[in-house]
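What you see is the complex with one protein chain gone and the rest in place.
Right after this comes subunit A.
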Amino acid sequence: MAAPAEDTPVGRRLKNVKNIIIVCSGKGGVGKSSVSTQLALCLRASSPTARVAILDVDLTGPSIPRMLGLDGHPVHQSSDGWVPVYADGSEARLACMSVGFLLKKKEDSVVWRGPKKNAMIRQFLSDVRWGDLDYLVVDTPPGTSDEHLSLVEHLAPVHSRLSAVIVTTPQAVALLDALKCLSFTRATSLPVLGVIENMSGYVCPCCGEISNVFSTGGGEAMASREGIPFLGSLPIDTELVTLLDASDVSKAEDTASTSDGEVRSFRLLENYEKTPTASLFKTIAEQITRTLASRQSEGDVAIQQTA
């Protein structure tokens, strides 16, 4: 709580970031990146002036560039730090930074041990010129290891603005890892906004029958058992999978044409809003913004009282 703690490069850089939301899950492949992407899109759409950014700290498996259709974009240096890649072109309300932008070839692997990952995360937090942001969504790799510890440690100066969303799928094997993730948030006193159950059921496109491919209901049961909010469940949506997977990259190399980027990203948000999941996710995003807003006003009251 000491004020001077703010005075680290990370603290200074993130001074004008109102909320930082860490999306995590113990398990891999449950949809952290797709939830992060959707959360960012929904938050951006939540108000005409909202400024949002996604930071992808999954260093050995970055997926965010692909999902935003930004594969192959390079990162530019400016005198004031790295310029993030904007998914919505000149409107510049949805920024993104990922190690994926720094790789030359798509099959290049990042084979790093902990200390190098730690340094990269510190750079992402202290050297990227985010500007003023309403929300910074941080997409994390699976597990509770180097990346997570580094993240929480470097973000300590802005700890009061941190919160976490836990993503899980309904089967027992995934819930087990989600519990570990929850233990992690408790150990690092990270407030949890809630649990999202992803891949909950699949609707057969042919006959409409709902199959619980990975079972169902486990996330909600876990949330109530652990006394944390349940934000909602999302069925498997093939339209969404296709949208986030098959982003048109043919023009990605043509980086100079920002107008083109704008049109394309508009299309991403527009297309996203047409998927069945979008309306479900909107209520999830609303719950998140509401919780954050009430927390903020509480915080303001607390500050006034102490002052």
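Basically, a contact is a pair of C-beta atoms (placed from the backbone, for glycine too) under 8 Å apart; a residue touches a chain by one contact, two chains touch by 3 or more; residues count from 1.
The rule we apply is simple: contacts and distances are computed from a predicted model.
Of "CsMn41", "COP9 signalosome complex subunit 1", "Nuclear prelamin A recognition factor-like protein" or "MIP18 family protein", only "CsMn41" is the UniProt protein name of the chain excluded from the display. For the chain missing from the display, the contacting residue among A:13, A:27 or A:51 is A:27, taking the whole complex into account. Remark: the omitted chain is touched by one listed residue; of A:7, A:80, A:108 or A:298 this is A:108.
In the full complex, subunit A touches the omitted chain through residues 26-30, 33, 59-61, 63, 66-67, 106-115, 117-118, 141-146, 148-149, 169, 171-174, 176-177, 179-184, 187, 202, 204-207, 209, 211-215, 236, 238, 241-242, 244-246.
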